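All protein chains but one are shown in place.
Here is chain A:
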Amino acid sequence: MAEVHVIGQIMGASGFSESSLFCKWGIHTGAAWKLLSGVREGQTQVDTPQIGEMAYWSHPIDLHFATKGLQGWPRLHFQVWSQDSFGRCQLAGYGFCHVPSSPGTHQLACPTWRPLGSWQEQLARAFVGGGPQLLHGDTIYSGADRYRLHTAAGGTVHLEISLLLRHFDRYGVEC
C-alpha cells in the first residue's frame, strides 16, 4: 500500500472581522484510505491577537495514511468560530482545501465563507449574534447541493503543510 504523511501546522487566520477566533478542523478521505496514526479532527485554542490582526494558532497536524487508490485524496476542512467575552460562539466561516499531491512543503491559504440567510437573520446577527449554520458538515468539502446556498466571504485560514509520499512508484504513480 502506498503511504502518505501529512505533517504541518494550521498557522492561523487573517481577514476575519471578528477577533478571538478558534478553528475546528477535520480531514476527509475516500473509502480506499486508512488512517494509520494521528487524529482525524481537532479544535484549536481561542486566540486573541494583541499585536497585529492575524490570529495565530500554530496547531500541529501529523497524519499517516495508507491508501490503495488515488480517489478520495484527502481534503482538510475548517470551521472558524469566534468567541466573545461572554463565552458565546458565533460562526465566522467554513472552508476546505485539498492536501497537496506533490511532496515537499507548501503554504496554503484557504478562503472561507459563511451562509447568509434572510435579511431578518442578517439583522439579528448584527445585533444579537448567532446566524445560520450548516446542518451537515459535508457540504463544506463537497459540491453537491451547494446551489441552494447564498453565502458571504469570511477571512482566510493559513496553513503550512508538508507532504511525504512513500511507495507510490510501485503502483506506477509519478510524484
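Basically, a residue touches a chain if its C-beta (ideal position, glycine included) is under 8 Å from a C-beta of that chain, and two chains touch if they have at least 3 such contacts; residues count from 1.
Quick note on the criterion: contacts and distances are computed from a predicted model.
The chain that is not shown carries the UniProt protein name "B9 domain-containing protein 1", picked from "Vacuolar protein sorting-associated protein 51 homolog", "Cell cycle control protein", "Glutamate decarboxylase" or "B9 domain-containing protein 1". The hidden chain makes contact, of the residues A:42, A:100 or A:130, with A:42.
One of A:5, A:28, A:77 or A:114 touches the chain omitted from the figure, and that residue is A:5.
Mapped onto chain A, contacts with the missing chain fall at residues 5, 7-9, 11-12, 20, 22, 36-39, 42-52, 56, 58-62, 64, 83, 87, 104-105, 162, 164.
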